[in-house]
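Please see the structure below; I have some questions.
Note that one protein chain is taken out, while the other chains of the complex remain in position.
Then we have chain A:
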Amino acid sequence: MSLRPVADRPAIDPRLAALLERAGDRVLVLAPPVDALVAEGRRQRQRRRTTWLVGAAAALLVLLALDVVMGSPGQQTGSPGDPDVAPDGMRLVGVGRAAIAVPDDWGTNRLRCGTPIADTVVLDIGDTPLCRAARPRDVQSVRVLHGSRPVGFQADGTVGIDGEPAERSATACVGGVCRATVYVLSDRAAFTAEGPTREDVDRLLGRVRVLEHRIAVPGYAGVAARSRGASDDAVYADLRDYGLDPRVVLREDPVAEPGTVLALRPAPGAVVAPGTDVQMVVAAGPQAPGDEVAIGVGAVDPERNYTFLSDADVRDGASLTLPEGSDVWAWADGRRAEGMVARKRGESIVIDFWRNGPNWPTAWEAVLPGRTELTFSITVDGRRVDLGTVTVDIVPADWEWSDRESGDGDRGADRAPPWVRGPTPRDMAVGGVG
């Protein structure tokens, strides 16, 4: 993958090529030891098969033991000898042919400000908001990165993974978190495992493999975070290099430069068949003044649990339910960010008068149970253009969340608690975002 045009590439110097040719010609080369090479190739192939057969036998024994204990017929998902098939109870994620098996019950990107807060695989994250988040003691995670070697990675050895060369750093433990990285050179895929012990890290990295007949969709958010934008041309070519079939879909985006790849479908990390269609969602550039600004809303409760709403959430009329004592703030990006104002209807939150705060004057404190609506807008040619409204329900600090939350954590306002009052007629506009 290159972002440089062909014309910029250095030309091959024919004089140097001739010089090397003459020097090379002076090296006597004996006939190739073909039989020995073929024998060695067979031996390596057999060794790989044997490894998988031993694993398969062990898995079969475990399944048989479970049959005896549980009295149920054993089930084997796929062939244990096939690197393209995840072990039972696990799933594969990766980059190109490089993949790792992670438990099915692990989430994806269970992060707070970039820090894992539950067992998770971390895929294709770009810029992350800055805040301090504690990592629970026993959490395990695997970060999958695509591109050049991760920042700070130092290879302490070379290993072979299914016959492909890879680099590995030594496992290091700092602050109760052990960490090591495997970098598969052929697919420019880095797998960083983190866990409470060295054994956890080694076990996690032992599940890295090179797929035979499947491809994992590579991600480009990490690339974009470092290089400020992954252009559609480069991503398109790279996806084709990986044996996938990219298709471009344009989407208006208020912030991203036109041509920036916003998303891939299937999502990065997903393991698919070669030749699979991959939809590239590409920024088409702003089409209307309202598209030239993107809003974000953040909230943190007294127990330091964070919630963030994206621009799409705000425009869809999202809602937040927060306990008293919470803080709410909004920000804007894009060409018209400085013109964004928030209009408040309701009295359950009041403006945070910390004037030196990064989001003043679009920052509020939750002071009373009740409902407040925040409507965000910009002014274009003297006319107000509303972008979206967020409903904020403030509940007493001792309220039982389990009485109200649905299974997926939905904190929607459609089932507001009885003490929530409707918005008052008061309509208070506050200043723009600097």
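Just so it is clear, a residue touches a chain if its C-beta (ideal position, glycine included) is under 8 Å from a C-beta of that chain, and two chains touch if they have at least 3 such contacts; residues count from 1.
The rule is short, and it goes like this: contacts and distances are computed from a predicted model.
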For the chain that's not shown, choose its UniProt protein name out of "GDT1 family protein", "SigE family RNA polymerase sigma factor", "Protoheme IX farnesyltransferase" or "ABC transporter ATP-binding protein".
"SigE family RNA polymerase sigma factor"
Option touching the unshown chain, where A:G24, A:G175 or A:G382 are the choices
A:G24
Of the candidates A:L37, A:V249, A:A273 or A:A312, the residue in contact with the absent chain is A:L37
Can you list, in ascending order, the chain A residues touching the missing chain?
1-4, 8-10, 12-13, 15-42, 44-45, 48, 97, 148, 157-158, 160, 162-165, 185-186, 188, 212, 241, 243
